[in-house]
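Inspection log for the structure reproduced underneath, given as structure tokens.
Missing here is one protein chain; the remaining ones are kept as they sit in the complex.
Note that the chains take the letters A, B, C, D and E in the order they are written out, and that residue 1 is the start of every chain.
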Amino acid sequence: MKIMVINPNSSEEMTRQIEQVLSQIKRPETELTVVRVEEAPPAIESDTDIAQAVPGVLRLVRRANAEGYDAVILACFSDPGLSAAREVSEILVLGIEESSLHVAAMLGHKFTVLTPLPQRVPKKEREIKALGLGETLASVRPLGLTVTETEAEPERTKARVLEVSRKAIEEDGAEVLVLGCAGMTGYSEDIEKSLGVIVIDPTSITLKVAEGMVEAGLKHSKRALYRTPEAPVDQKEDHK
Amino acid sequence: MKIMVINPNSSEEMTRQIEQVLSQIKRPETELTVVRVEEAPPAIESDTDIAQAVPGVLRLVRRANAEGYDAVILACFSDPGLSAAREVSEILVLGIEESSLHVAAMLGHKFTVLTPLPQRVPKKEREIKALGLGETLASVRPLGLTVTETEAEPERTKARVLEVSRKAIEEDGAEVLVLGCAGMTGYSEDIEKSLGVIVIDPTSITLKVAEGMVEAGLKHSKRALYRTPEAPVDQKEDHK
Amino acid sequence: MKIMVINPNSSEEMTRQIEQVLSQIKRPETELTVVRVEEAPPAIESDTDIAQAVPGVLRLVRRANAEGYDAVILACFSDPGLSAAREVSEILVLGIEESSLHVAAMLGHKFTVLTPLPQRVPKKEREIKALGLGETLASVRPLGLTVTETEAEPERTKARVLEVSRKAIEEDGAEVLVLGCAGMTGYSEDIEKSLGVIVIDPTSITLKVAEGMVEAGLKHSKRALYRTPEAPVDQKEDHK
Amino acid sequence: MKIMVINPNSSEEMTRQIEQVLSQIKRPETELTVVRVEEAPPAIESDTDIAQAVPGVLRLVRRANAEGYDAVILACFSDPGLSAAREVSEILVLGIEESSLHVAAMLGHKFTVLTPLPQRVPKKEREIKALGLGETLASVRPLGLTVTETEAEPERTKARVLEVSRKAIEEDGAEVLVLGCAGMTGYSEDIEKSLGVIVIDPTSITLKVAEGMVEAGLKHSKRALYRTPEAPVDQKEDHK
Amino acid sequence: MKIMVINPNSSEEMTRQIEQVLSQIKRPETELTVVRVEEAPPAIESDTDIAQAVPGVLRLVRRANAEGYDAVILACFSDPGLSAAREVSEILVLGIEESSLHVAAMLGHKFTVLTPLPQRVPKKEREIKALGLGETLASVRPLGLTVTETEAEPERTKARVLEVSRKAIEEDGAEVLVLGCAGMTGYSEDIEKSLGVIVIDPTSITLKVAEGMVEAGLKHSKRALYRTPEAPVDQKEDHK
Partner (left out) sequence: MKIMVINPNSSEEMTRQIEQVLSQIKRPETELTVVRVEEAPPAIESDTDIAQAVPGVLRLVRRANAEGYDAVILACFSDPGLSAAREVSEILVLGIEESSLHVAAMLGHKFTVLTPLPQRVPKKEREIKALGLGETLASVRPLGLTVTETEAEPERTKARVLEVSRKAIEEDGAEVLVLGCAGMTGYSEDIEKSLGVIVIDPTSITLKVAEGMVEAGLKHSKRALYRTPEAPVDQKEDHK
């Protein structure tokens, strides 16, 4: 099974980190390719960043289709370009936000999503409601750190995650925590032990969901929401 | 990895059928045990049937915990006793309704659940809303067959599934179909080809989700909703 | 009019207490029989307890039908087995949670439910939403006492109820309070005076609703959700 | 127990009809006074009609408070002026729409409301959602008759009710029918027999709910939503 | 373009204030007539007040239709009689609550409504949900001042508005503030500067929306919800 993991930003460091975490948890027979979007910003922290990253994401999704991959994972917790990616793809495309939140919804009464910046909380809340998961959302809580800072300062990040998680559990009734930024990848086990709740690392569980769906022969429906655009490719491509 | 699959009814035939389907899709290293609830009705078609089956389900879940299993799957599309099972279990317990519907919600705009009997449609709609998935539900459509009939008459069942599925797609906008009865296990591939939509066999995908969650080290939170009952076991057990 | 009140646990003390409160409020012509489920746990504090109590509840509901009762009341604020009870019953079956919450929703902007244990808050919230009453729910607030403690220590219970009620009113905007445990039966009048809000004793109001429905000739619809199970009784009964 | 039933329109015929139906179902000890709003339109068929009726309704509610009544019932299926009536009343005020729909929600999966005119369907749907009961609403179905016609032509009305009810059951999944107009009072028993579902006569069941609430000592909370207006009465009264 | 602005209470002072604010913001070609309801209470602070004001509101709306106005604005933040006013009007009728809240919903994640009295918070929350805008509501926060006080003590009102607004922003996540009382008209600019958020003066923006809708040829649909009542006018009028 060949799975392409797309890091939608241009950070080489974060790309390496994702690869390292996933290599430890992937099944032996899974061939993993982790790529980044070179023309994207170094971190995805706004809808403007997303707009800049999506064309590159789509180019990589098309490549994965052309090169015989079985599935694609978008490894950024805002699923940038997920709908468009599914439109242009015949193979399964999963986003780590959508996938991990559906898993979170199964494992307890309500979940809290930890997100880097306070100003992104409204967007995150809207995304979760748009996924149809508003009823199992306890809260979105910001760390008050930029994505870059979460990468650069692991100890400070971990301490903040612990502090914010405690509030989510005690004040919002969270039973499951979701580490809502690829930059937090790898802390879940430590935190779970300290706090006695379930902590989900979105990238890791999405890899497992992808492996399972491929084995079960499942992919997204191409009927309407994700139908392949009908307009002739050449007509549209010449505008690029 | 050791997984116990509990068929909550007493039908030996359905138990065999589940085992056969899952054996083909399980990973080589997964050890699968499929058991039935001997004192349960031969089919689960009412809340009265569920009430009769649950005590036996809990006994088997306790046994799975005692015998070193990694996960338990309840293989009946009403997840009978799922909450109580998670209360008494330290290992992951998944229900095929909850698990497959979260997967269905990821793969298209809306899903339709096929269910055997028309009188169970209201209950099914309530279960799906209670799971927090009402917004991605297209419809629940009955086959007009008893669970026993779906087992006994595979050709008639398949024909009805095709007919009802077509209506779900054209009239309700379904992009994903969920075969909401363990008795339909095994038809999904055929139907998918005929109708060009995604068809989910709940038991199969739940096995894959379970394998993935165990590998990712995830299970249900024991914090509140599924907390182990606090009353002294001996005090309560002596009523049995 | 003959009404059977089922205390779904095995506590003789709580059964006596329910009988005493209801005797004072019932109409002269109402014949009241209060029974307990002998094989149930002494208190219902988890879904595991509910699973253990329900078969006995159903046996008593069948008896009420056979012995010419006009209605049955399930006197535990989690309505254990209500759906199944209505399936097997031709006479009206009311649960004190469902009935009292619909009354609460009529009497003010939002209601708060007081519940014994903090770990049951998530379950209670889910039940209330499943009843379709999520929009009129202000909050579920735990006393931090076991059901047994609410029975055993009336003064401490009353003091806690007052304290928690005050928070519900001031912080959650509750205009109506519902004493969400049969063990609190009998305190509502005192508390109402102290706090100047409406306090509902679920068992009492459910008796009045039952008397009124019987006089109006109403009972639950047997069309689908509560349809009598179709499978032959003898086939299923022999598993018991 | 003294209960005042206010017919918010000026029709003497409908007032008599309400009195006749309620006299047969009231408890022997209940003293019933049925009054009409003389300055109101002969039927309430628009929000303009409601605006014209409400001042008279409030005058009667104040009279019921002054004359020692125990409860007031507004006997028009749009609960005209219910909020204001509760503001000016220290005794229980019930509206037949709110009360009967909460009862309907308890007795089956979903209910359908029959209403006289097609153009009032949107308003009715909005009222039911505003009561927080949108989740248990199957549909609002119009008879295509004016309120006056439902009074004047009982046979035609009954035939239409049967026809529309059948559609509600078969097409909308209704398990309970609510006769949403005081002018239909008295048909429920006949219709119930023909269609095998539960039919609710709002005025009748509201009388039983009122009797039960008075006996249980319940009334609406005066805390905020229905608080007595604080402005000095004389200052405001002199505008009348 | 001729626009009639109805102040639904009888306060001459507030009527003058509304006229003054709107004169500064209206387009040169707009002819503005601001009128009050003489028989209404001096302030609208309860549903009882609304019931008293509505007949006069309808009389003025009819006058506006007869005298060739292009639109009517109800300038009280509870839209008293809006539905009935639209029934009796062939020209556009806008309420300042409905109009300003739809604008607020467009300009940020969530809005907070400031309202004079704490006991009106539940009513306000219900009105906003009934408008279908519950999802974009951050909170309703009371100033703890009567409408009359907000008129009489502008400095105290402004200070309270600032204090309460700060809490709405920090604790409820409000991005837009709506000054939910005509008596606050005129403070929005000052407050916006102090707090760095968007502040909406409902009367002002509703005038601009009305001017725009008239130019675009839009008014409310007369199809069903706001259909002109069918009963003969003379029959009904003679009750007045």
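Details
Just so we're on the same page, a contact is a pair of C-beta atoms (placed from the backbone, for glycine too) under 8 Å apart; a residue touches a chain by one contact, two chains touch by 3 or more.
Note that the structure is predicted; figures quoted are calculated from it, not measured.
For the chain that does not appear, the touching partners among the shown chains are A, B, D, E. Checked against the full complex, the candidates E:153, E:215 or E:230 give a single residue touching the omitted chain, namely E:215.
For the options A:155, A:170 or A:230, the residue in contact with the chain missing from this view is A:230.
Annotation: of E:43, E:64, E:147 or E:200, E:200 touches the absent chain (contact as defined above). Contact with the chain that does not appear here is found for just one residue of B:109, B:129 or B:166, B:109.
Seen across the whole complex, the unshown chain contacts subunit B at 109-110, 135, 173, 175. Seen across the whole complex, the unshown chain contacts subunit A at 10, 39-43, 45-52, 54-55, 58, 81, 83-84, 87-88, 117-123, 126, 129-130, 146, 223-225, 227, 229-231, 235-236, 239-240.
Listed by residue number, the positions of subunit D touching the unshown chain are 121-122, 125-126, 129.
Heads up, the rule we're going with is that only the chains that are shown with their structure count from here on.
Each step here moves to a touching chain, and the least such steps from subunit C to subunit E number 1. When the partners of subunit C are compared with those of subunit D, the chains appearing in both lists are B, E. Of all chains, A has its CA centroid at the greatest distance from the CA centroid of subunit D. Farthest chain from subunit E, judged by C-alpha centroids: B. Both copies, subunit B and subunit C, contribute mostly matching positions to the interface they share, with over half of the numbers common to the two.
The centroid of the Cα atoms in subunit A and the matching centroid in subunit D are 53 Å apart.
Centre-to-centre spacing of subunit A and subunit E amounts to 44 Å, using the average Cα coordinate of each chain. Taken residue by residue, subunit E touches two or more other chains at 121-122, 126, 129, whereas all remaining positions touch fewer.
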